[in-house]
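Here's the structure we're looking at; comments come further down.
Let's look at chain A:
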Amino acid sequence: MGEVSSVLLLTVPTALPLAVAGAYALAGLRPRTGSVLAVPSTAEPVMAGGRPAPGTDGAGRMPTAVREAPPAQGRHLADWAALVSPAGILACAVLLALRVSGGRALRAYSGLLRADALTVWMLLVVGAVALIACASAPAHLADEGEAGRAAGGSVWRFHILVQAFLAAMCLAVVTANLGVLWVAIEATTIVTAFLVGHRRTRTSVEAAWKYVVICSAGIALAFLGTVLIYYAARQAGIGEAWALDWPTLAARADRLDPAVTRLGITLVVLGFGAKAGLVPLHAWLPDAHSQAPAPVSALMSGVLLSVAFAALLRYRMIANAALGPDFTRVLLTVIALLTLALAAALMLAQRDYKRMLAYSSMEHMSLIALGTAIGTPLALSAALLHIAGHGLAKSVAFCASGRILHLTGTARIGRVRGLLARAPMLGGAFGLAVAALLAFPPFSLFASELGIARAGFTAGMGWPVAIALFLVLTAFAAITARTARMILGPGPGPHADEEPSSNLWPLVLGLAACAALGITLGPLAGLLTTAAHTIGGR
Partner candidate 1 sequence: MSGVGYVAVAGQVAVVAAGGPLLAGWMRQVRARMEGRVGAGVLQPWRDMRKLLRKEPITPVGTGPALRIAPALVVATVAVAAALVPLLSTDTPISDRADLILVVALIALGTLALALAGLDSGTAFGGMGASREMTVAALVEPTILLSVFALSIPAGSTNLPAIVSGTVHDPARLASPAGLLATAALAVAVLAETGRIPVDNPSTHLELTMIHEAMVLEYAGPDLALVELGAQMRLTLLLGLLASLFAPWGIATSASWAALAVALALFTLKVAVLGAVLAAAEVFWAKLRLFRVPELLAGSFLLALLAVIVSYFLSSES
Partner candidate 2 sequence: MSEGLFTQLLDLACGAFLLAAVIVLWRRELTAIVRVFALQGVALAAIPVLLGVHERRWDLVVVGVGIGVLRAGLLPYLVRRALTALTAGQQRYGTDTGESRETQPLVNVAASLLTAAALTLLAYAVARPLVELDPTPETQALPVGLAVVLIGFFTLVTRRRALSQVVGFLLLDNGITATAFLAAAGVPLIVELGVSFDVLLAVLVLQILTTRMREAFGTTDIDDLRELHD
């Protein structure tokens, strides 16, 4: 009985979004004829429409768009169906949380899927952020429809790709096999490519190209590193079936050849670091985050970065057992400080608010990396809490920025004025989300940044933490000045263009959750401690 339910709990987070994606594909295909396969069917029409005659392309598609636009009733239902999978992920995470307390782990499919406290924590973050993003998606799609950009299958395509994106992230979180983990993270790149480049304008095509090329190449390095660790594991006498199994590797890492492991871990850190927005392969991040639709930016920034970083947390365990803690500590500290310096410097001269939020993601990822480098239980707990707090706050900020973009029609900071006067609720939500990102209490980022700093000073890493605090302060100044300019001041007219409250409740929910996490962890405290313990905080 327990066996069956654990298999079910581990399968659902991946299978449910896939099933929803399949349902969307079927629903989207009904008016058409042709292939039933989900992913290729989304790719084929694009190719067929895009390739042969560039000139007639845009004009040729419009009539079909009008003909195929689903009735409002069906679209409404479709929008709400997207919430099924975040809810399912959250439910599974909660049920799993009850069963992994005390450091136990659940396994399924002969160890391929596995849940420990870190998995559950990440699933909770994925579910919560996905809930905010998917709940904000209808408003975004309605805007696209108004603007005449939601042509033909593009609404369906959006839903299918977002659901597949969720499935890939959940697979990356629940698998114990490092090879499958890589496959899942690379799959997120492929799935999100069209979400980033959905508009086909010059900027979005450029962003999508950079995104796919840099992320695929970067993450290929991570695969090379994985291969090298597999080689070291095979040489250390671990059987083929278990040589990529994380628990096995973590338990027997002391037998791995240090030289090979060092090379492998360096490649893995560079590769997954690319996906987590850390230097040196970070260049895709501001472009992709600023060009993607707001809900997708929220998902990418809020959880994709941390899912990639969670992979690094797993590898760090192996590296520490094989090489001692100093190797990853130095590597991660250097990368974190470089990323932080770069993000802070570029934020000072930023004129686009979505790009500003993207650089803020890099700033927060580098803080998480710094916390991981410190590596004490307090630091690791704080880093994990930071992942959750940043996910919630950043997804709210991105979703709000999507609404602001719709309202003002510009992404330039200088052209947005008096948001609070113009749309008090939206401006307030955006301001509060940015305040959360700036680590104002009561939001949880305050607690986690404080935790990282305290842990750093007690662990003898005073200098790096001091430099990091200085850089965070720089970023703080840059963000505060720009956000204040955007939300304060008189509005353009006497009337307020307030958003309908149905568009705002996800944002309020996210902010409330972030603040609640900052005040008390409540029942999550035990989970957080266990999760930090799982990844080496002892």
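Going forward, contacts are C-beta pairs under 8 Å (C-beta built on N, C-alpha and C of every residue); 3 or more make two chains touch, one makes a residue touch a chain; residues count from 1.
For anyone wondering why these and not others, all candidates are chains of the complex that A comes from, given by their letters.
All figures in this text were calculated on a predicted structure; none of them were measured in a lab.
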Result, touching chain for chain A in the complex among 1 or 2: 2
Of chain A, residues touching candidate 2 in the complex: 39, 43, 46-47, 50-52, 54, 57, 112, 177, 179-180, 182-183, 186-187, 189-190, 193-194, 197, 200-203, 205-210, 212-213, 216-217, 220, 223-224, 226-228, 230-232, 234-235, 240-241, 243-244, 257, 259-260, 263, 286-287, 290-291, 346, 349-350, 355
